[in-house]
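Pasting a structure below so you can have a look.
A protein chain is absent from this complex, but the other protein chains hold their places.
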Amino acid sequence: MTIKIFTTGGTFDKIYFDANSEFHIGEPIAPALLEEANVAFDYEIESLLKKDSLDMDDADRSRIHASVETDSSNKILIIHGTDSMIDSARYLLDIPHKTIVLFGSMQPARMRRSDAMYNLGVATAAVQLLPAGVYLAMNGQILDPRKARKNHRLGKFETTDT
Amino acid sequence: MTIKIFTTGGTFDKIYFDANSEFHIGEPIAPALLEEANVAFDYEIESLLKKDSLDMDDADRSRIHASVETDSSNKILIIHGTDSMIDSARYLLDIPHKTIVLFGSMQPARMRRSDAMYNLGVATAAVQLLPAGVYLAMNGQILDPRKARKNHRLGKFETTDT
Amino acid sequence: MTIKIFTTGGTFDKIYFDANSEFHIGEPIAPALLEEANVAFDYEIESLLKKDSLDMDDADRSRIHASVETDSSNKILIIHGTDSMIDSARYLLDIPHKTIVLFGSMQPARMRRSDAMYNLGVATAAVQLLPAGVYLAMNGQILDPRKARKNHRLGKFETTDT
Partner (left out) sequence: MTIKIFTTGGTFDKIYFDANSEFHIGEPIAPALLEEANVAFDYEIESLLKKDSLDMDDADRSRIHASVETDSSNKILIIHGTDSMIDSARYLLDIPHKTIVLFGSMQPARMRRSDAMYNLGVATAAVQLLPAGVYLAMNGQILDPRKARKNHRLGKFETTDT
């Protein structure tokens, strides 16, 4: 079993860019994190996009959809900005026979304190243990994207009442 | 649902102690890691032991067994040194109706580079998703303690060929 | 001897703020860094401003000038954004009898990789060893603000030819 990891940008991969004193999307940090995590499973990483989550449009989501659908692995992780992660997750709901887990982080992985490494851990367990379907892995929870929202005030994802 | 976390020491909690230029088991770092991880689930942490895994004896394992068995939660995480983690896991196999996940780290959580935060992520997903039983969460894998060993040369846990 | 440390904001104190996916100036991190550095000298820290260096105006510089001039210590450190650090340094050149060292960082102190802690070390040595005057401590160099510039392309401060 090989786990396929698609990176699309988002806070997870942000760096501080001095030239304009702002954060930018940097190179994917997932390879460095997985090496630090000392993992024993096989994986492939592919950088699909380097976008802030709010800048994603339907063309981007179509591209992600096609990449996931045609990939030879049926265990798929997607690193994604948190602001439109739920939209992208819903866009993938029609893909059969694959376990798809989206996650990101509230703090860039390159900060001294960040939820990125932890979320990577939750997501890699979820993608191995769950049946086919689309899931979010944020804040130590595994959520159904049809019943989830980002609570901006708390800085956490939560299940909607319904 | 409240996840109960028992800490027992091990590499996970090691600090560098200048007075004798060696490591020691420090205070449990799990509370700080869970805050950094920005988790949304309820948990309780209890420090049972502060031991190097190789120093654990049957009295220690009895104590862990009793604590797990009588705890009101049926989702149990145990942070444990890696060298005798498998022995302790097997000692708990007779406990019914609880999902019990043991994990630790190869590098102390207080190192700049460590697998501790990642393993915490894997373990918290596993304890939520798996049925009752005893499991190990190391190196991004979920293992059955009856068929696992620590490969000291590779610094990784692996499944035995039974 | 007590070293007085004035903080004014800048990259040094930046945090990543999820609500708008941008950096902000956070609380001064100098107290945490000095504790981590295990220093043995006496110091006082005072937060004067929380500004991006490019937003500083003459009113701000007057305020810094007054604070430095009237402070009871004659060893002064100023943590300052890098883009207008030289301007602020020149503004202080008329203050007699005090050793004044300005520094900041190219990467926020809260990043995993940052020059902040190192620059703090260079600056605290410089303020103890140098005679009265105004100095910059950046990139491991001690510079005269009348003959220094920030090389934006290299991301480093350098001495001007003259």
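Which chain is which? They are A, B and C, in the order written, and residues in each are numbered from 1.
We adopt the following convention: a residue touches a chain if its C-beta (ideal position, glycine included) is under 8 Å from a C-beta of that chain, and two chains touch if they have at least 3 such contacts.
Just so it is clear, the model here is predicted, and its values are computed rather than measured.
Engineer: Touch partners of the unshown chain, restricted to the chains that are shown, please.
Structural biologist: B, C
Engineer: If I consider the whole complex, including the chain that's not displayed, which of C:Ile15, C:Ile45, C:Ile95 or C:Met117 touches that chain?
Structural biologist: Looking across C:Ile15, C:Ile45, C:Ile95 or C:Met117, the contact with the absent chain belongs to C:Met117.
Engineer: For the chain left off this view, which of B:Ala37, B:Leu92 or B:Met106 is in contact with it?
Structural biologist: Result: among the candidates, B:Met106 touches the missing chain.
Engineer: Which listed residue (B:Thr11, B:Asn74 or B:Thr124) would be found touching the missing chain in the intact complex?
Structural biologist: In the complete complex, the chain left out is touched by residue B:Thr11.
Engineer: So which bits of chain B touch the chain we can't see?
Structural biologist: Output for chain B: 11, 14, 16, 18-19, 21-23, 52, 54, 81-83, 106-108, 110-113, 152, 155.
Engineer: In terms of residues, what is the contact footprint of the unshown chain on chain C?
Structural biologist: 33-34, 36-41, 106-107, 113-115, 117-126, 128-130, 137, 139-142, 155-158
Convention: only the chains that are shown with their structure count from here on.
Engineer: Draw the chains as points, connect those that touch, then say whether the picture is a line, ring, star, complete or other.
Structural biologist: line
Engineer: State the superposition rotation angle between the two copies chain A and chain C, fitting on C-alpha atoms only and giving a multiple of 5 degrees from 0 to 180.
Structural biologist: That rotation is 180 degrees, given to the nearest 5.
Engineer: Counting shared numbers against all numbers at the contact of chain A and chain B, is it over half, same, or under half, different?
Structural biologist: Both copies touch with mostly the same residues.
Engineer: How big is the gap, in whole Å, between where the Cα atoms of chain B centre and where those of chain C centre?
Structural biologist: Going by mean C-alpha positions, chain B sits 43 Å from chain C.
Engineer: Can you give the whole-Å distance between the Cα centres of chain A and chain C?
Structural biologist: Chain A and chain C have C-alpha centres separated by 38 Å.
Engineer: In whole angstrom, what separates the CA-based centres of chain A and chain B?
Structural biologist: A distance of 26 Å separates the two centres.
Engineer: Quick check on chain A: which residues sit in contact with 2+ other chains?
Structural biologist: 106-107, 113, 155
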